[in-house]
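With one protein chain removed, the remaining protein chains of the complex are shown where they sit.
Residue numbering begins at 1 within each chain, and the chains themselves are lettered A and B in the order written.
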Amino acid sequence: MPISPPPAGWFRAPEGYERTWVGLALVWCIIMFLAMPYWHFKGKQNSTGEAYKVTPEAFAERTKRFIEQNKTGEKLNGFDVVAPAPGSDVYLLAKMWSYEPAVLKLKKDQQYRLHLSALDLNHGFSLQPMNINFHILPGYDHVITLTPTMAGEYTVVCNEFCGIGHHMMTSRIIVE
Amino acid sequence: MTNFKENEVRTCDTTGLPVCLNAQKFIKMNAVVAVVFLLIGAVAAILLALTRWPSVHLLPADWFYRVLTLHGLNMLIFWILFFEIAILYFCGTTLLKSRLASTKVAWVSFGLMLIGAIMVDVAIFQGNSDVLMTSYMPLKGSPAFYGGIILVAVGTLVGVGNFFGCIYIAKRDKTYEGSMPLVVFGAVAAAIIAVGTLLHGAIVMIPTFLWSMGLIDTVDPGWYRLIWWALGHSSQQVNVCAMVAVWYLISYLAVGAKPLNETVCRAAFVFYILFINIASAHHLLVDPGVGAEWKIWNTSYAMYLAVLASMIHGFTIPAGIESVQRGRGFTQGLFTWVAKLPWKNPGFSAVFLSLVIFGFIGGITGVTLGTQQINIIAHNTLRIPGHFHATVVGGTTLAFMGLAYYVVPLIFQKEYYAKALCRIQPYLFAFGIVLMSVSMSFAGSYGVPRRHWDVEFTGAALGHTFDAGATFWLAGVGLGGTLAFLGMLLFILLTVAAVFFGKSNAGSPMEAWTPPLAPVADEDLEHKTPGAFALVILLLVCFMVYYFANWKALADVWWVR
Partner (left out) sequence: MADEQNIHPIQKLMDNPWLLLALSLAVLFLSYTAWGWFDLASLPQAKLP
């Protein structure tokens, strides 16, 4: 009985259905475990956590320079459209309650090194409707090597609570 | 040998077990306080459900985040820890036929936990700690907020220490022979995991408290998340162990079920003890700084051995039930033994529903979302609360409700009124939670964020419109949440009525919830359990389908590394 001490000699190997189930479940567990390193090497979507230490001020300054150097002159809803060259480093600064640059223009099937950081608090990078989600931390330059595979207009939504204006924190990524 | 003094013990009229009167006092106090915090958390819950339901959108933004902070802390920490301390005191005394190790220590533990919890709730209501349960640095709450959490953590650790004291003196005084009972072993597993949990709580909360007082400069936000989640998720793993121990206890009390081979059950608890806490890493899978190797190894609970443990319990408990049911003659077909179970016994139905919900919904979604790469399409979306409401609410809380239907008659020695309502309560609550949980998961797969006041992004310069499906599922969240709230309120009202105004049953056995089932001698237990095996094969198939569907969904998104 599970509420009293088991009889002496209770320790024994599983048998029958129990043994079969433990075996099957173990095989499934190993499959799930191997799936992750497999995808790490062969899959196209991974989260390696590539990051560097940075001060918010240095990152903000670099982002400002990035925007100046890559503005196209176009505007969307009053915001500068920033179109970095394919293969280059792209900077996105998150702060209460907006992203800079507010509008990025990228080219389909081209790779970019996207640097994410925050000026003040934890923020989220939630690309919709693709539903790609990464975490943004102040003091960390989170680098994501990104290749947009579909053209369209996407929104970056902040999905890490950052205060009263959290629900207004969004930006755009346009892929052509 | 007994270690009770005279007048310190009574003999239970239902089970014949010795009940230490000191332990009983603390079981009662902790259980009652637990239910008070459950009520606070429940009121918060309905307000939140009606806010996330876009057509209702009840609370304004500041109150939404305040009530969300209140909900997380009162449910995930206060309700559950107080109730678990009650469970530990029961397992460490009655089931070991031993006395409570120390009454003084029990008072200290209770006092610290209660004062701490009140401090936190007051700080939240004062409006200066809208930081959510996770209080991610550099969001700043008041010193009373952090101080209160520290007191709760220390108080719980003291109570866990008292439980270890019970384990020690029972062995020393030889109040039982051989290995400790399985249910107690499950409680020990929960207590062991709680130690690692609470130590991390102290390591992260003490500097944060000092920072909130202006005494230290800063705490690295990445380090904060790493250490906090060793408190935050590990505390939920304590709940898993306690829940599983309750499954074994109630399936025995309600049906007479005995596990076929305790070695397998105990080995599963050992896998929990060794490996379950490292999977707190699944909260940092898309974080900067921690590497892919760390993420993959830790999120896998060490090659999923702790998941194997859950899959084992998912078989052994139904198998134990099937074994005794077949032993008493319900041998027809694959599932007659299921039909003949006491579904009108709310203790039993709550526990069985808890097992099914935890396994099929909570477990499958949890392991999948905690896969390093799949997390990319799930982190901070509503899929996450969809998962954990199935595990902590549909799983642990529902199991604890089932336990209450026995604790009140056995420990409080009071009978429930309106038993017809008691019988339907677990089904109402389970239905609501499943609807809410599944709705959250679907809304989240459309990208709807968690912890977010307005999916219409009112006031945003560059807004976003989610797919119409998201709005549909958010209505499901509102509706499911409302039904679950009603189910929970019903439980609280019935339980409070019984505890304070119920008829005493002292001197006679508790009124059986359903006509007693025939006892079955050990040699008559059936060893072949094809029904339980069929159930777990179904679980495995569902698991594989859900898991691979998520990999496919991931493969369709932009390339990212």
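By our rule, a residue touches a chain if its C-beta (ideal position, glycine included) is under 8 Å from a C-beta of that chain, and two chains touch if they have at least 3 such contacts.
What you see is a predicted model, and the numbers here were worked out from it, not measured in a lab.
From the set B:W223, B:W343, B:F431 or B:Y546, the residue in touch with the chain omitted from the display is B:W223, counting the whole complex.
Set against the missing chain, the residues B:G196, B:G362 or B:G432 yield one that touches it, B:G196. Contact with the chain that does not appear here is found for just one residue of A:K44, A:R62 or A:K108, A:R62.
Of the candidate positions A:E15, A:E74, A:D89 or A:E176, contact with the hidden chain is made by A:D89.
Within the complete assembly, B:F275 is the residue of B:F275, B:F330, B:F429 or B:W558 that touches the hidden chain.
The chain not shown here touches chain A at positions 8-9, 11, 49, 51-54, 58-59, 62, 89, 91, 115, 140-141.
Although one chain is not displayed, its contacts with chain B can still be listed: residues 164, 167, 179-180, 185, 188-189, 192-193, 195-196, 199-200, 220, 222-223, 226-227, 230, 234, 263, 266-267, 270, 273-275, 277-278, 280-281, 284, 289-291, 294, 297-298, 302.
In this section, only the chains that are shown with their structure count from here on.
For the pair chain A and chain B, the distance between C-alpha centroids works out to 29 Å.
Residues 1-8, 10-18, 20-22, 24-26, 28-30, 32-33, 35-37, 39-40, 43-51, 76-79, 98, 102-103, 111, 116, 120-122, 124, 126-135, 137-150, 155, 157-164, 166-172 of chain A are the ones touching chain B in the complex. For chain B in complex with chain A, the residues that touch the partner chain are 17, 61-62, 65, 95, 132, 136, 138-139, 176-183, 220-222, 225, 248-249, 252, 258-264, 284-292, 295-296, 299-300, 303-305, 307-308, 311-312, 315-316, 319, 367, 371-373, 375-381, 445-447, 449-454, 457-464, 466-467, 527-530, 532-533, 536, 540, 543-544, 547, 551, 554-555, 557-561.
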